[in-house]
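Okay, here's the structure, questions in a sec.
Of the protein chains in this complex, one is absent; all others appear in place.
Showing chain A:
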Amino acid sequence: MTVVALRPKAQSMPNATPTNVIDVKDLSLVFQTNDGPVNALSNINLAVNSGEFVSFIGPSGCGKTTLLRVIADLEQPTSGTISVNGLTPSEARQKRAYGYVFQAAALYPWRTIGGNISLPLEVMGMPKAERASRITKNLELVNLSGFEKKFPWQLSGGMQQRASIARALSFDPEMLLMDEPFGALDEIVRDHLNEQLLKLWAKTQKTVIFVTHSIPEAVFLSTKIVVMSPRPGRIHEIIDCNLGAERTLDIRETPEFLEIAHRVREGLRHGHSYDGE
């Protein structure tokens, strides 16, 4: 159990004192459905520091996506408090505090890749010259230079998802919220994108919140893994995880990696994630 610990400071983090970007206290969310109320989230307490890479993991129905959507102000909690950058989620959203990456790329087919990356910048009223330079910069960041004039449907699924990450980063938000961004891709592409995402995170030093149902993906990417369990959706355990800054995919064979993966799996089991279904 020596693997654990090590705060994200140990990484290439220039931010001297990590501050809480996200603070969730006693948060619950009940959906009213035709079959009666559903406890999507129950008594969530969570703090995320600046520059961390936090993964939410759990089976479907554990509320991991709902929690991300509450942070993004796409769902409203029933009770409890949540602050994002010291503001309410709604204020944070209006101030464009985060870029959101969905399960699908959700690129607009009538816009070119460049036009898609320009979309949030247009909404925010950025001048044309500034938009152009940001498109170039962010396409470089996700290794898609030269694809600016292509239309989304002319690109592979992996490239589309990279373009959607470039779009989320284009307005330089402090946070990146990612909802199973690679869930629809095959494993080879997924491994590749995981490596790229890690480099991107090191380069941009953004706070990343990442929803996944893949244990290796969570362990490989995260500094903190939030293990969630269903019915009602709640946090079962928070596992620190830091495998060093210079990670490659090979690290997945190391005992340290397997040890953490084992702990996550045990956490999921104790949270009754493997019951039922």
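Everything below uses one rule, namely that a contact is a pair of C-beta atoms (placed from the backbone, for glycine too) under 8 Å apart; a residue touches a chain by one contact, two chains touch by 3 or more; residues count from 1.
Here is the rule we go by: contacts and distances are computed from a predicted model.
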The complex's invisible chain, by UniProt name, from "Peptidase C39-like domain-containing protein", "Electron transfer flavoprotein subunit alpha/FixB family protein", "NitT/TauT family transport system permease protein" or "Amino acid/amide ABC transporter membrane protein 1, HAAT family": "NitT/TauT family transport system permease protein"
Among A:96, A:192 or A:213, residue touching the chain not depicted: A:96
Touching residues on chain A - with respect to the absent chain: 72-74, 93-96, 98-100, 102-104, 106, 108-110, 119-120, 122-124, 151, 153, 171
